[in-house]
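In this view, the complex is presented without one of its protein chains, the others remaining in place.
We just call them A, B and C in the order they show up, numbering each chain from 1.
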Amino acid sequence: MGISKSFPGVRALDDVHIDLRHGEVLALVGENGAGKSTLMKLLAGIYQPDAGTMELEGAPMSPAGPRQANELGISVIHQEFHLMPDLTVAQNIFIGREPRRASLIRDDELERRAGLLFERLGIPLDPRQPVSHLSVAGQQMVEIAKALSFDARVLIMDEPTAALTETEVATLFRIVRDFVSPRTGVIYVSHRMEEVKEISDRITVLRDGHYVDTMPTAETATRQVIAAMVGRQLEVGVRPDPAAPDPAEREVVLSVRGLTTRKLLKDVSFDLHRGEILGFAGLMGAGRTEVARAIIGADRSTGVVEVKGKRVAVRNPADAVRNGIGYLSEDRKRYGLLLDQDVVRNVMLSSLPGMTRAGFVRDLDGRRVARQMVDQLAIRTPSVTQTTKNLSGGNQQKVVLAKWLVRDCDVLIVDEPTRGIDVGAKDEIYGLLTSLAAQGKSIIVISSELPEVLRLADRIVVMCEGRITGTLANADATQHDIMELATRFGADHLITTGDAE
Amino acid sequence: MTTKTTATKRTPTRFGNRQQLQQILAFAGLVVIFGFFSFASPYFLDWANVKGILLATAVTGIMALGATFVIATGGIDLSVGTGMTLCSVMTGVFLANLGLPLVVGVLGGLAVGALIGLLNGLNVSYLRLPPFIATLAMMMVAQGLSLVISGTKPIYFSDVAGFDELAGGELIPGLPNAVLIFFAAAAIAGVVLSKTLTGRYALSIGSNEEATAISGVDVRRWKVVIYVVAGLFTGLAGVVMASRLNSAQPGLGLGYELEAIAAVVIGGTSLRGGKATILGTVIGALIMATLTNGLRIMSIPQEWQKVAVGIVIVLAVYADILRRGKEA
Amino acid sequence: MTTKTTATKRTPTRFGNRQQLQQILAFAGLVVIFGFFSFASPYFLDWANVKGILLATAVTGIMALGATFVIATGGIDLSVGTGMTLCSVMTGVFLANLGLPLVVGVLGGLAVGALIGLLNGLNVSYLRLPPFIATLAMMMVAQGLSLVISGTKPIYFSDVAGFDELAGGELIPGLPNAVLIFFAAAAIAGVVLSKTLTGRYALSIGSNEEATAISGVDVRRWKVVIYVVAGLFTGLAGVVMASRLNSAQPGLGLGYELEAIAAVVIGGTSLRGGKATILGTVIGALIMATLTNGLRIMSIPQEWQKVAVGIVIVLAVYADILRRGKEA
Partner (left out) sequence: ACGEGDGGGEPGGAGGEKPYVALVSKGFQHQFWQAVKQGADDAAAELDVEVTFEGPETETEVEKQLTMLQTALDKNPDAIGYAALDSEASIPMMTDAESRGIPVIAFDSGVESEVPVTTVSTDNLAASAEAAKHMAELVGSGKIAIIGHDQTSQTGQQRVEGFTQYIEENAPEIEIVDTQYAAGDQLKSADAAKAILQAHPDLKGIYGTNEGSAIGVVKAVQETGKSGKLTVIGFDSGKAQTDAIRDGLMAGAITQDPIKMGYETVKAAVAAINGEEVEPVIDSGFYWYDKTNIDDPEIAAVLYE
């Protein structure tokens, strides 16, 4: 009898079973909305199953809450961050476990412990920094450190690498390998098949809330895993032949000159042509997101932005959109979604003024467009009036993307556009972006996944420490070249893996 | 493109229907309270008394409509009470002191409300003051100005022909205009909240201000618009109040803001923003007025009335939470 | 292991230091206001007058301390004003009517405060009522009960030897005990907020309630604890108020809640929760009292005082925002 769990209108899990062996890393894969996170939340005691049982080392287990799960030795990195932005990094990690003397919290001890933990894990974070000052990647690192601060037997990681670049992923894998011992095990949820291949021993596949299969990693081809996930054979696309004539020879749509911010950016200049997809690569904190935010006026900057040869003053994102520049943020929870509103309202948000008649919003249009998007992007939701908070992570990401597709900007800046999106859908999105470019839109793709950048971009801008260190045409670019440019400033690696010494 | 759309077939009820159902059910608390008092006092259900309740709801109700918009953004408006007073006083200045035509005076009163909203909005948007502080300051300034402008004396409209008819007359026989104005204002507010950019952006800002801004909405400008809309309702409340009393009372108004906000919150609008319904606000305002009236009709001693109102509010809102919890 | 950490390199000051700096700078507004009035009126800087300001700060200040905890969680406490009254009245019942020993009566007053907090906390935590509603209801219930219990008449402590010394005496010559109690309470509140689980979890809940719960903190239980702590300060305010007036005035209290909350917010604590400082609250309370006093000393007409206070609050808070904006 497997585990089942339903939400109003959705049967998220139906008779699902998994088993994790001592000393192994079990990968859990499936399309967006397949039920992976729901299953992990059952193990973490956040939800209670409708039916079915769980066992830990032979003993029945039914954690009533997160704390009880921790006490049983289950530690979870959730897909959505659960951080308190106003507290410091150290305070976040040890929330609920504060060391005290005479009932007064010893913050010095707290920071010391956090410092030790970071040193052990090789994470370069300041324990005293408020979490609100961290980038998404930094926040992800805090979550990882927090999960590893428990003395856990089972470590559950729900898409921990979605926001990380390859260097940090390497750090993470070293941490995972260190963790695995004959008395422990790891459940690893990811959409990145290369990572799954690299780290896991076995792979369990879910589809549509059902258990499909479990296969030994070494003996299974990625193609087979994907087929099990989507229930049919899927051709993983390759980059289509570059459009002719070369987009780089068409007219410049967006020109950025000498973009500089007080915090990080130094003299960033580049051109974006009509119909071009320009990739931005770099390590965590290289400043790619900052470039985007500066262009759309979300942060203060100096420098010149020209749209179609005309200099424009962009003081806020509204100005940017008015000038035809849209920006999809890497942080969907903070900058992307109206979590407590439905899919329709989220999809309409950027385009509302265009969906009015005599000053009144035409909700029927909005609903029609939303349905169209749900179909086009295969957003898994019981209806377009579902609250986005209740969607799975990947489907939320699709909703944000849909919002910008509806807006139809000439220049679209997408920052980690496929964060948390499954392989099948990813390819659909790649196809979509490519066809947008073919229609004459210009797109900037910021991504920490080099394959993604290489798959999409005509040219690739590489950044390091707030500066552009090189621009490569896709044909000439290799992962190696890019990494070299991304680490141009020598030993200043943000994260160095233990064996790098 | 993939064609997996298991999604749509899993929708048992259409959302539209459910929301309507919810709002109809929200009447439940009010109906129970009504039922109880009808049972407890033979006089309660008289049309005269019901009319009295409606009339007592009108002014605070109109203020609450405006406050709903601000609260939808996650803000709060403490200036509705004394702001309303300032609008009454200015209406008095326009009509009784300057002798301007009726229409001009009334529009003037509304304009003063809009101006109050404009200042609130600018302070919140461009000076980035917390709404609590901006509107608290406005509450004090409006109170002071009401007294200064009126010379701390009431301004009487006795010589302004027809002004008292504005609220006191009965275009629909049996129903005072004040009540009619309240319902009309509620209808307009409902449309504005759910069907115009102002309302939509108010809810979006309340739901996630940063995401709304990144989506290309000029949040600062729209916030100003939203506060101006709220101010217009404050102005309307001021005019109705002045007409009902046939005078502008400069000392009145303090404390009304809490009543108005309470009506909004009892109606199910969240102070965190993002969720707001006008029907809820109307019901919230009616619940407050009905409670006060019913307890008075039952001749409950004043001190016990407070206790009873407090307890009933807890019960009513808790019942509402239970009901919504079940549906979600 | 690498030691080059870009992240640390970008944090020039230690968080602790910066926060201290910020709080010291927060005095600036107060200092400017003080400077202005000293210049404007020869009587302002008299120790007698400064003492008067401190005394006027004490009761609202103590209430504001309690409110800071609730506001830190992202809640609001409207019951501090009339709750304080109920505590006064009950202290009166214990001491003047029942003739209990002084210590018992005072502890009894605090206990009533804790009980008010407990009920607020239970309503917010377990009935999931919005804090605005739960404490609004409590505000009414406490007001009603104060009147009922006292028979709407003040209770005098004339026969309770030494009770008026509690607030009015001067342990430190020249400094009324009420002020001493306020400062002591502020010191305790500061430690509780920054060094105990209660304070830490209050800030954590205010910062992200769901995440705090998922991190294994029993949010519901801690919320009750936080409201009880707030209630204790309400109780203390009630006792000090009673001692200062040497009587329990059942009609008092309404409106104090807004002043207390205003002090908290002027002090830089965010109504959204997660950010709170006790020093800020103390400064906020002092700013309010100093303004009122200074304008009176300057014999500004009362109606203009309101206007001036409103404008100065806007300026003070805006200056604070500018200052913080620069640092960030």
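What we mean here is this: a contact is a pair of C-beta atoms (placed from the backbone, for glycine too) under 8 Å apart; a residue touches a chain by one contact, two chains touch by 3 or more.
Here the structure is a predicted model, which means the values were calculated and not measured.
Within the full complex, the chain left out of the display is in contact with B, C. Only one residue in the set B:30, B:55 or B:193 touches the chain that does not appear here, and it is B:55.
Across the entire complex, the residue among B:252, B:266, B:286 or B:317 in touch with the chain not shown is B:252.
If you put the hidden chain back, the residue from B:65, B:239, B:297 or B:316 that touches it is B:297. Counting over the whole complex, chain B has residues 41, 43-44, 46, 48-49, 52, 55-56, 59, 147, 152-154, 156, 158, 168, 176, 241, 244-247, 249-252, 254, 289, 292-293, 296-299, 302-303 touching the chain that is not drawn. Residues 43, 46, 48-49, 52, 55-56, 59, 147, 152-154, 156, 158, 164, 168, 241, 244-247, 249-255, 292-293, 296-297, 299, 302-303 are the ones on chain C that touch the missing chain.
Just so it is clear, only the chains that are shown with their structure count from here on.
Chain B and chain C have Cα centroids lying 29 Å from one another. Distance between chain A and chain C, defined via averaged C-alpha coordinates, is recorded as 43 Å. Those residues of chain A in touch with two or more other chains do not exist in this structure. Residue positions of chain B touching 2 or more other chains: none. Taken in their complex, chain C has these residues touching chain A: 1-2, 4-8, 10-11, 14-16, 191, 195-197, 200, 203-204, 206-208, 210-218, 274-275.
Across the interface of their complex, chain B is touched by residues 8-11, 208, 296, 298, 316-318, 320-322, 326-327, 329, 334-342, 345, 349-350, 352-353, 356, 359-361, 363, 374-376, 378-383, 385, 403, 407, 424-425, 428 of chain A.
Against chain C, in their complex, chain B makes its touches with residues 76, 78, 123, 127-130, 132-134, 136-141, 143-145, 147-148, 152, 254-255, 258, 261-262, 265-266, 270-272, 302-311, 313-314, 317-318, 321, 325.
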